[in-house]
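Below is one structure, written out as structure tokens, with a few remarks after it.
As you look at this complex, bear in mind that one protein chain is not there, while each of the others sits in place.
And then chain A:
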Amino acid sequence: MTGLLRGEWTKFRTVRGWVLGMALAVLITVLLGVFTASGSHSSCSGPEGDVCPALPVGPEGLAVNDRFSFAHQPLAGDGSVTARVASLTGIITYPPPDHDKIVPGVVPWAKAGIMIKESVRPGSAYAAMMLTGGHGARMQHNYEHDVAGSREARWLRLTRSGDTITGAESADGTHWTTVSTVRLTGLQKNALMGLFVASPCDLTVTQGDLGGTIGKCRLTQATAVFDHVSLAGNPWTYDDLGGHTGAPALSQGTFRESGGTFTMSGSGDVGPYGIEGGQIVERTLSGAYTGLIVVIVVAVMFITAEYRRGLIRTTLLASPRRGRVLVAKSLVIGVVTFVVGLIAAVIAVPLCSRILRANGNQLLPVSTSTELRVVAGTAALLAVAAVLALAIGALIRRSAVAVITAIAVIVVPHVLTTASVLPAELSQWLLRVTPAAAFAIQQSIPEYSQVEGHYVPQMGYYPLAPWAGFAVLCAYALLALGLAVLLLRRRDA
């Protein structure tokens, strides 16, 4: 096997066109990344001039929304807060179908409840029990985490013990059920607890004028009435967290107390931040799909050139165990492409990130493991796609048809779905069943079930989880390689 591998490696590195092709793949990937990064500008007009205000970053390092109405009291050490949400109402501005008026209504993820929060600093740790507009009682903490409670609950309770917080719910105020217990690592002794109301914008998705879909988010406001509040009697501090002066009146919250009943209205959301409005790290690797076309061409030629020149007969004469030849070829092309992809990604990500930031774009922060997955995953995607292309080349034996087949199954579905010429439903189906599903490995910001988002491939959300999508490509590659080995054994060369 070592001899075979060395033989195939020698074949690869001595063909100047192939080596140049791989260099071209790196160059194209990086240059396209630079091109798109240079063409992406973003600016905001605000009190700080043309610089967009920085997004708050949550305790787990991701960009978050932290904008809501919060009436709070200091909490020193352990403690507990109980409240009943007597009512949750709201208004939605300019909803479909006519987008012409302001109507009463509560969006499904409008939230009203109680919260223990480290401080009023945007992005600080918190845990909250809440009633939602359409998803029953929930316990959420630190922006990303969400546990469902029951639909009947009206009473909410949070109990702090050290840095663990227990959320409980009740329908009648006497029988309590624990929803979840969470740990807010490093929670200071002096924290805040109180009542909160948030109401995320109302998403309407419309068909774009020139294809694709456009998501528009319209302002909403929720108003909650709280009674049986355990902290009544102490002085309250009210904050319209994350609000800014000059914003529409409807987006500003209010807080009123009368005879033990608290009426609070608020807008905004406390939760994870989606792709919308920010630049994502995988944008810097957008050139990879063009690099992939070059890689596919080289990988297909790696086998079809042998047929064209009759070299395949010498190869098979030298090593009559034909299956091994193909495995050795796949290993060589796979490893070479992985290295090439890694080089391209390692250059493109920091370079294009810097250009994007210089153009005033805010790059959404992601964890190191996610960034590693995006970088290594892109290289792995190229490598497995090269193996698939090689297998297709071995099956078809004619370079043009093999190249076109490989590109048609890997690249074309991705282009058609993300460049939004296809309807969203068809796009999602294609990105589940074709090898293009593997591009999911580049998705750095996940889809959150607790946030109403415009989750379509065009925005950068893939229907499959990153590794599941990658597995689809691997399955295709294995299948094609197995078939190619079988046929190579049966057919005359």
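What we mean here is this: a residue touches a chain if its C-beta (ideal position, glycine included) is under 8 Å from a C-beta of that chain, and two chains touch if they have at least 3 such contacts; residues count from 1.
The criterion applied here is as follows: contacts and distances are computed from a predicted model.
Going by its UniProt record, the hidden chain of the complex is named "ABC transporter" among "Ubiquinone biosynthesis protein UbiV", "Fe-S cluster assembly protein SufB", "glycine dehydrogenase (aminomethyl-transferring)" or "ABC transporter".
Annotation: of A:26, A:63, A:301 or A:328, A:301 touches the absent chain (contact as defined above).
Within the set A:10, A:87, A:206 or A:449, the residue that contacts the chain not displayed is A:206. Taking the complete complex into account, A:422 is the one of A:55, A:422 or A:488 that touches the chain left out. Taking the complete complex into account, A:293 is the one of A:120, A:250, A:293 or A:363 that touches the chain left out.
Chain A residues in contact with the hidden partner, per the touch definition given at the top, are 32, 35-36, 39-42, 97, 206-211, 283, 286, 289-290, 293-294, 296-297, 300-301, 304, 308, 398-404, 407-408, 411-412, 415-416, 418-423, 425-426, 429, 458.
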